[in-house]
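Scroll down for the structure; my scribbles are underneath it.
The complex is shown incomplete by one protein chain, all other protein chains being positioned as in the whole.
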Amino acid sequence: MDATSKPASQPYGPQRQIEIYLGGLAGRKPLLPIALDKLEQRAREVLTPEAFDYIAGGAGGEDTMRANRDAFRRWRIVPRMLRDVARRDLTVELFGRRWPAPVMLGPVGVQGIIHPEAEVAVARAAAGLNIPFALSTVSSKSIEEVAAASGDTTRWFQLYPSKDPELTASMVRRAEQAGYSAIVVTLDTTMLAWRERDLDYPFLPFLNSQGLANYMTDPVFRSRLAVTPEQNPAAAVQQWVAIYSNPSFDWEQFRAVRRQTRLPLLLKGILHPEDARLARKWAADGIIVSNHGGRQVDGAIAALDALPAVVKAVEGSIPVLFDSGIRRGADALKALALGARAVLLARPYLWGLAAGGEQGVREVALNFLADFDLTLALSGYASCREVDGSLLTPA
Amino acid sequence: MDATSKPASQPYGPQRQIEIYLGGLAGRKPLLPIALDKLEQRAREVLTPEAFDYIAGGAGGEDTMRANRDAFRRWRIVPRMLRDVARRDLTVELFGRRWPAPVMLGPVGVQGIIHPEAEVAVARAAAGLNIPFALSTVSSKSIEEVAAASGDTTRWFQLYPSKDPELTASMVRRAEQAGYSAIVVTLDTTMLAWRERDLDYPFLPFLNSQGLANYMTDPVFRSRLAVTPEQNPAAAVQQWVAIYSNPSFDWEQFRAVRRQTRLPLLLKGILHPEDARLARKWAADGIIVSNHGGRQVDGAIAALDALPAVVKAVEGSIPVLFDSGIRRGADALKALALGARAVLLARPYLWGLAAGGEQGVREVALNFLADFDLTLALSGYASCREVDGSLLTPA
Amino acid sequence: MDATSKPASQPYGPQRQIEIYLGGLAGRKPLLPIALDKLEQRAREVLTPEAFDYIAGGAGGEDTMRANRDAFRRWRIVPRMLRDVARRDLTVELFGRRWPAPVMLGPVGVQGIIHPEAEVAVARAAAGLNIPFALSTVSSKSIEEVAAASGDTTRWFQLYPSKDPELTASMVRRAEQAGYSAIVVTLDTTMLAWRERDLDYPFLPFLNSQGLANYMTDPVFRSRLAVTPEQNPAAAVQQWVAIYSNPSFDWEQFRAVRRQTRLPLLLKGILHPEDARLARKWAADGIIVSNHGGRQVDGAIAALDALPAVVKAVEGSIPVLFDSGIRRGADALKALALGARAVLLARPYLWGLAAGGEQGVREVALNFLADFDLTLALSGYASCREVDGSLLTPA
Partner (left out) sequence: MDATSKPASQPYGPQRQIEIYLGGLAGRKPLLPIALDKLEQRAREVLTPEAFDYIAGGAGGEDTMRANRDAFRRWRIVPRMLRDVARRDLTVELFGRRWPAPVMLGPVGVQGIIHPEAEVAVARAAAGLNIPFALSTVSSKSIEEVAAASGDTTRWFQLYPSKDPELTASMVRRAEQAGYSAIVVTLDTTMLAWRERDLDYPFLPFLNSQGLANYMTDPVFRSRLAVTPEQNPAAAVQQWVAIYSNPSFDWEQFRAVRRQTRLPLLLKGILHPEDARLARKWAADGIIVSNHGGRQVDGAIAALDALPAVVKAVEGSIPVLFDSGIRRGADALKALALGARAVLLARPYLWGLAAGGEQGVREVALNFLADFDLTLALSGYASCREVDGSLLTPA
């Protein structure tokens, strides 16, 4: 039995660590590298250049992608000593459910270009650790397939509002029926950004029917087609191009989604505090501060730099989550200290998926949790709930 | 028919993008790389080292050239969400003419060292997209040749005031007659800067009669010569060296130009707010904030850093344009947010010219416009006119 | 006789220098490179990759390790001129003992992976120069062996409080009996951090019984084992894993240590001024500001950035020492100017140990002292006691 294959129990930190070191004595190693630069290199080796760059790249000159990482370096943790941190509580509560740690595997589309098991492998890895997972609208596996792989673990559905409101409604309905417990409405991708790496191949996987599982299985979407996608895939893609994104989507249109479901609705992509105030006004249940990992507006503010003002604007009324640039435990801890309730991990678990499928995702998540747990404890905190801005000082 | 050869219609963004991705499905790619680092590399491969460095280089240690780019990174866009941006209006009005986008192909001399069709290829590409183009005094094609290639598209003439005021007057007159609709008086090159790359070859193309088309065809210039340039090119160059630049050019001498023409006169190279105030006082019609792409005063302020004070100084009385460091859509958007009415693109279109002639310039312009359109829209703005300083936050 | 083998007398600076230069005339060179980058490279060549990385690495992405060095660059010395600095006094007094210079060889565990003579070689080198040395709990040589090698030179014992308080008490007792004159209680390693380099081998030397000399020779530790470590080393290691670190260690538990010994107790790892105030309250005798060389909390504040607030918090009541990032004389001088009474050197002397054993440590220490002496003098100071914040200006 592999040293890393036992279900992890709380706290993740020392256990994972000792498993790895003891495994080494017994001549066993984890499947994947621990160091993130090596892990990314491994992913580069196993993926096609197109797929690797699709994950790795950002919009334009990738300035915002770099800024996302730089922003973390401008906040420094000031650890506290001589506090009893032997027993840690990493849990957080969101929308009535308790998460084992303030970490979710974030929504990323078209994972079929990374691994044949795609989002199903991710969902299984998440379920194995009881870590929440968010499924993308443009996934390679359908809402229902992923639900079946998720067991009881928290799953959210990320929604790209379509030009066709009935299709949007259908997707939300399916997510509800399949046991997804919240809807994440992504706001920052009403159009696809100018991504130089992808354009240079050119590579847009959706045009090859990849990442359209939720459309191809959707009754509304299918009803719009003259013949089935199985009969004429190209026409289905054509239809997808026509309705995929909705640059008219505004607060009024959001109201329609709001009215349709009683699930919590989170708005993903909020960066301006005024939009955070509007989110409250229009009855959103949560916000995810994000710049889409630097993939949409090149030149945009680093997501972490946008977090404090958004947190301040909502005044604690609704939870604020965070993504864009999270790589290690200290990143998550800094985001929490700046007011995030939880963070979404993305590129690192995709590297794990690329290089090791379900087991790869599992290892990446375990490593991340171990690092987070240790960083929290060594900073002098035994619980995520104790963490606030006093943990940090500007660099 | 090539996927990129159709005239673009507004908005440029998604159209250009989908053309490229769909072209890829059909096995077609644009002529040139999209990513700017690859495009520059392509230009390097096709040009002589002297020509490449002439474009690429700056004054002295090229510190200002780097500072120009760094300045953009210190301003960050804060995108707004949930705004209807389905229909965008990129147009701006300048001197009674409506431009399709706040972008001009800026004046760059001696393009014959880059491509045999030189400024004529650029003018044709500009005309094909209805993008304004500014012709340099020291162009490889004459005022009249370029006018003939420009059709109805807005063309401006960039003027280096000569030591010979009658020659200056003659050039302005020819530009008027050839339908140029504004004169850009460049102020920052009354002498050529100390450019180490060029000096090390040494390479100054004008001394080989390159870039002197407007002189060789000018009646006043020719009248100063004992024999025609065709008979004695070296003597013509000698004369050019004697009168080319005018380090005495001051506000009084500017008044003479002012009196000569009713065309709008823009002053290019203003960096100090006091000079902006003087520009108003001496009846200039516009300002182009620029440090000549870092090619004149090494150690000079980054052009973008100079923009806000200049904008403030003119108090909206005359339009302020911007160049020096514009590479991508976000750069243009930032300049607009800081008060520029439009921006001038330079090095990127020269790379396009080098690597692809007219089609190369066309692709670079299309890519730039697409990127700009998408960045504007994804930032939550449907019109250039809505953009102001509230779009930005300091890094 | 080698030019460098004579005991150095005060001041170290010009003597060491002239020895090297005159040695060069006679065709002799020091055993090791002087330049630290070359020295580190030499260490890399002679060590196993695991051992080199164990020394070189930090926690997580090694961001704090880099920040430690960057922090020094943000303070600049403003030298004073025309002061008589012919005779310098580098001495400092700590706990009733006069040190020849404000420099100690800091505690680093498991030096047996670097050199077979390990801490004994270091202790001999320290004794040869009368430079204080601190022995780690997890050393490769025992408290008593190192004491025997140290002669009269000041030696301190660094304590990792165990989960087994009787073991902790035994270690302190042994240190007292062996003539160690102070106890350094390390606070920041109640758990081992997530160190990607080590995890990737995986390499944790303690699991191979390395670095456990003080445990294997300890009567309390041995009494906990069913059979002797010699009979069953694996079981001893198992026991070590169980009791090594104590994440419950808090101020109350510190009180037990405090009550046990009359030796000065220093708290190592304090970074927050509030913890410095608590240190006074709970009767610590000194503080060592440190982030463990960036090896524990990645993302933590640079140690030098934490120093001024800690110094301010203790108001001179107890001495504050410093480590984490000290490489050269100017680093030590800056730390002193910011309020440190002395600094602890670590990685550089380990490179010396790796590449040259005792002689290597000796050379590194001599070089460091020479550099410090010269930097002090050339800054216009003849005594460490004169140094204060007026020496520095922010960059």
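The chains carry the letters A, B and C, assigned in the order they are written, with residues numbered from 1 in each.
Keep this in mind: contacts are C-beta pairs under 8 Å (C-beta built on N, C-alpha and C of every residue); 3 or more make two chains touch, one makes a residue touch a chain.
These numbers were taken from a predicted model, which means no experiment stands behind them.
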Among shown chains, those touching the left-out chain: B, C
Residue, one of C:Pro33, C:Gly106, C:Pro132 or C:Pro247, that touches the chain absent here: C:Pro33
Touching the absent chain when the full complex is considered, from B:Met65, B:Val122 or B:Leu267: B:Leu267
Residue touching the undisplayed chain, where the options are B:Glu40, B:Asp298 or B:Glu358: B:Asp298
Absent-chain interface as seen on chain C, which is shown: 13-14, 17-18, 20-25, 29, 33-36, 38, 72-73, 75-86, 327-331, 333-334, 367, 370-371, 374-375, 377-379, 393, 395
Residues from chain B at the interface with the omitted partner, ascending: 59-61, 63-64, 67, 187-194, 196-197, 199-204, 207-208, 241, 246-251, 254, 267, 269-272, 274-275, 278, 291, 296-302, 305-306
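By definition in this document, only the chains that are shown with their structure count from here on.
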Label of the chain whose CA centroid is most distant from the centroid of chain C: B
Chain centre separation in whole Å, for chain C relative to chain A (CA means): 42
Centroid spacing, where centroids are CA-atom means, of chain B and chain C in whole angstrom: 60
Per-residue overlap in chain B, given as positions that touch at least 2 other chains: none
